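Here is the structure we will look at.
Then we have chain A:
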Amino acid sequence: MSGTVLWWGLAALAVVGALAVIAAREIMRMLLALGMFLLGVAGLYAYYGLQMLAVAELFVYIGGVLVLFLFAITSMGRDSEGRVVARRLDVGAIAVSAGVSVVLLVALQDALPAASGASLTVEQTAEALLGPLLPLFEVVGVLLLVALAAALAIVEGGDGR
Partner candidate 1 sequence: MTLTALIALPLMGAGLVLIVGRVRPSSARVLALATASGSLLLTVLAVTLPAAISTPASAAVPWLLRADGLSLPLIGLTGILGVVAILASWGETRRAASHFALLLALQSAVTTVFLADDLILFYVAWEAVLIPMFFLIGVWGHENRRQAAMKFFIYTFAGSALMLVGLLVVVFTTGEVRMSALTAASLAPGTHDLVFWLLVAGFAVKVPVFPLHTWLPDAHVEAPVAGSIMLAGVLLKMGGYGLLRLALPLAPEAARAAAPLFATLGIIGIVYGAFVALAQTDLKRLVAYSSVAHMGFVVLAIAIGTPLALTAAMLGMIAHGLTAPLLFLLVGQLQDRTHTRELARLGGLMRPLPGWGTVFVFASLASMGLPGLAGFPGELVTVLEGYGAFGWWMVAVAGGIVLAGAYTLRAVRLVAFGPLPAEWAALPDLTFPEALATVPLVLGIVVLGVWPSLVADTVAPVASSIAHALGVG
Partner candidate 2 sequence: MSVLRTLPLVVVFVPVVVACLLAVGGRFVGRAAPWIALAGPLFAIGVGTASLDGGASGAVRWLGVGETAVRLGYHVDGLAAIMLLVVGVVSVCVIVFSIGYMRGDRGYVRYFALISLFTAAMAGLVIASDLVGLFLGWELVGACSFLLIGFWYERPEAAEAARKAFMVTRVGDAAMLVGMAVLWRATGTLELDAILGGVGALAPSVVTVAAVCLLLGAVGKSAQFPLHIWLPDAMEGPTPVSALIHAATMVAAGVFLVARTWPLFEASPEARLIALVLGTVTALGAATIALPQTDIKKVLAYSTISQLGFMFAALGVGAWPVALFHLVTHAAFKALLFLSSGSVIHGSGTQDLREMGDLRSKMPITATAWIIGGLALAGIPPTAGFFSKDEVVASVLQAAPWAGVALLAASVLTGAYVARATRLAFFGTARGAKEVHESQWTMTLPLLVLAVAALSLGLAGPMIARALGAESEALSLGIAAVAVGLAAAGAIGGWLLAADGGRREQALPPAFARMWGMVRNGYGFDTLATNVAVRPIAKLARFIDEAVDRAAIDGFVEGLAVAVRRAGALLAGTMNGDGQSYTALLAVGVIVLLAVTVWLVR
């Protein structure tokens, strides 16, 4: 019983966070909302027994991405401060996004296997990553490296076009 209550709590946390992100008036408040959302997600990972992933989420997203956002915002300079204007309630967008989620729901509802309650310890994950999934892990490394280089290229070479 307590498990489901926890799940609902985390889910609520994530959903409220998400809503706050898209509705936030002020940019800093949006970032906080994003953080809340990411916390919810990390909690859900933990709930599903993926401890390693939960921890990774905390470090990479909340620690890394959120900071990146902060950095980007501060470097955006004065004028964008605190003036995050959201469009009026756009009915068309609501329809589209609701449509997408409903369609996804219908499409995937019987496609997924039954959710299992098993949980994964960090050791098991470590063995998997360094064992059969080693090439996968390497690829991930390369991916991140490329992303880094690209980011630098864009920022540095930006004005050169």
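Please note the rule applied: a contact is a pair of C-beta atoms (placed from the backbone, for glycine too) under 8 Å apart; a residue touches a chain by one contact, two chains touch by 3 or more; residues count from 1.
Regarding selection, all candidates are chains of the complex that A comes from, given by their letters.
Owing to the predicted nature of the structure, the values given are computational and were not obtained by experimental measurement.
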> If you had to name the candidate from 1 or 2 that touches chain A in this complex, which would it be?
Replying inline: 2
> Can you list the chain A residues touching candidate 2 in their complex?
Replying inline: 92-93, 96-97, 99-100, 103-104, 106-107
